[in-house]
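First the structure, which I've put down as structure tokens, then a few questions once you've had a look.
For subunit A:
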Amino acid sequence: MTTLDSKIPEGSLADKWTNHKNKIHLVNPANKRNIDIIVVGTGLAGGSAAATLAELGYNVKAFCFQDSPRRAHSIAAQGGINAAKNYQGDGDSNYRLFYDTVKGGDYRSRESNVYRLAEVSANIIDQCVAQGVPFAREYGGLLDNRSFGGVLVSRTFYAKGQTGQQLLLGAYSAMNRQIGRGKIKMYNRHEMLDLVVVDGKARGIIARNLVTGEIERHSAHAVVIGSGGYANVFYLSTNAMGSNATAAWKIHKKGAYFANLCFTQIHPTCIPVSGEHQSKLTLMSESLRNDGRIWVPKKLEDAKAIREGKLKPTELAEKDRDYYLERRYPSYGNLVPRDVASRAAKERCDAGFGVNKTGEAVYLDFATSFERYGKEQARIKHLDENDTKLVEKLGKEVIENKYGNLFQMYEKIVDQNPYETPMMIYPAAHYTMGGIWVDYNLMTTVEGCYAIGEANFSDHGANRLGASALMQGLADGYFVLPYTIGDYLANDIRTGPISTDLPEFEAAEHNVKSQIEHFTNNKGSKTVDYFHKKLGKIMWDKVGMARNAERLNQAINEIAALREEFYKDVKVPGNANSLNQELEKALRVADFLELGELFAKDALHRNESCGGHYREEYQTEDGEALRDDENFAYAAAWEYKGKPSEAVLHKEELHFENIKLVTRSYK
Partner candidate 1 sequence: MNLTLKIWRQEDAQSKGKIVTYKIDDVSPDMSFLDMIDMLNEQLNNKGEDPVAFDHDCREGICGSCSLQINGEPHGPDTGVTTCQLHMRMFKDGDTIFIEPFRAKAFPVIKDLIVDRSAFDRIQHAGGFISINTSGNTVDANAIPVNKHNADMAFDAATCIGCGACVAACKNASAMLFVSAKVSQFALLPQGRIEATDRVLNMVRQMDDEGFGNCTNTGACEIECPKGISLENIARMNREYLSASLKG
Partner candidate 2 sequence: MSGMITSSIARKVAMALSGLFLVLFLTQHFFINITSVFSADAFNAISHYMGTNAVVQFVAQPILIFGVVFHFIMGFVLEIRNRNARGISYFSYNGSANSSWMSRNMIWSGIVILAFLGLHFYDFWIPEIVHKYVESHPDDSTRYFGEMVAKFESPVRTGLYVISFVFLALHLLHGFSSSFQSIGFNNKYSKGLKGFTVAFAILIPLGFVFIALFHHFNQ
């Protein structure tokens, strides 16, 4: 086991980034023209990085598996993006955003990275507004803010419930400009299937053209991975169907360490599972917790009656409802961080208070907000604020204005009108804080290979706060990577074009082709989805919201066995020389089957509860997470050694010089 060098610059926390930028090497504009960079993934991180690198003058090749960069799953982010603008004058600052993020992450993130993130957050908003992103505004024409879980200020900028869409379209428009100028060469419907490392440096990728099936070699002076997270290892998640960990896993196999896999976010407000047929879960934005109150019945018999359809939630008297988040966490109430809210929901449902047929749902109720907003509107409009009907109508209009699209989405899926009856929600896998280990410059342990956005492990520690994923993706892509990559590329100005005829390309291509051949020739009996569902079930049951050593050990064995069965018995119809969606899935699931095992292994080794990682053995008397700072204040980075069970652990000790480690309390 070695200690990792995270290359944190010298100086005080607030000066590190500025100092670093002042000292790193630059590439002159004429030389940038001779340097190629591959960017894999076109979400907020990949898209913004590709656009910015092209603006700087590099030749960018961007890859996405979707038919257009605009469809990357960042588009589905709903609630908002944080920035320490302090427009509301409520005492926000870079330090406070930094502090909230480190605390929210349960003290498992790197201070210097988080501070840098807070520092550039304000620039993101400026940049996006200049790009034409239509953020919500107040009547005076200035930007509006809302609050998110885990913080006490209003620093979240939003565009109704479609903030991710608007930000991604902003990055996409910046890309479009560069594609139009020829500075970005866009490879849509392409999947990266291997990293090519030459003399220890990342020099290219092998990609499959998903339309023709052709295996292509692409070379570059640096490779940037912005391919998102691995929550689809759970099969059922809020990720897109195509979201996958293949690019990240392939670089892991070529030497990039994978860190903190067990830090996975289970989002508290998702639409509950309705049946076996489901392949995908839908998120209801956390912003709903601004105005919705979460509850279950106080009495078991009421819960039972509701489950059996004998009692309607609206009929239950106020005194018979248990607003358990407000009860347990009076100071943050419904706005506790996601990990806390998710576990609390699971705790209530496990205790028998669940409210849907499967017993795995709690209510999110807007009745109080209808009244509060309705009265406010009545006063503004000089109407009768004692007219309950009118107040309710006005209140519903306000809510519709804020979350209309979410309410509509809920109604379409569940077939219940959330304006009339409370929503039902349940936690679901949503985001992965863990990811490829990167240093301060966002470089992985493979020289010249970078990881940005959700794909890396860096900024959120053990739990991510709401509206921070968009912030991190854009910070990495717009404002961090474009600087730090220059430091590395400054040594490459004399390298010239990289040939794709090098033996390393040959070998990587051969590798990819033989894996594909295995699948297309394997006349097994079970579909890819069969294995993916099975893996998902193991992950959710044994490596999900609450874990223990026994079940984790079982999971490790079961996943390894499942993987073996997969290679023997999977059936992939069709051939490799055309569009073949089953083959695409098979290649992705193959990687999830390895990743899942390492995930369980990481969860097993971390003998503490912290953030999204909750080990039943390590809890306080009242069931809160029990962290172990003495032994586990480090990032666990795993080195690939042939198979997941043999992965070697490397530690990056986390030093907290500006924040005192305390037990996270939202009470």
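Methods note: contacts are C-beta pairs under 8 Å (C-beta built on N, C-alpha and C of every residue); 3 or more make two chains touch, one makes a residue touch a chain; residues count from 1.
If you want to know what made the cut, all candidates are chains of the complex that A comes from, given by their letters.
Note that the structure is predicted; figures quoted are calculated from it, not measured.
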Among 1 or 2, which chain makes contact with subunit A in the assembled complex? 1
Which of the residues in subunit A end up touching candidate 1 in this complex? 48, 51-52, 55, 66-68, 70-73, 75-76, 85, 87, 120, 123, 125-143, 159-160, 162, 164-166, 169, 172-174, 176-177, 179-180, 186, 188, 211, 238, 240-242, 274-275, 277-280, 282-283, 408-409, 412-413, 415, 478-479, 482, 527, 529, 571, 573-574, 578-579, 581-582
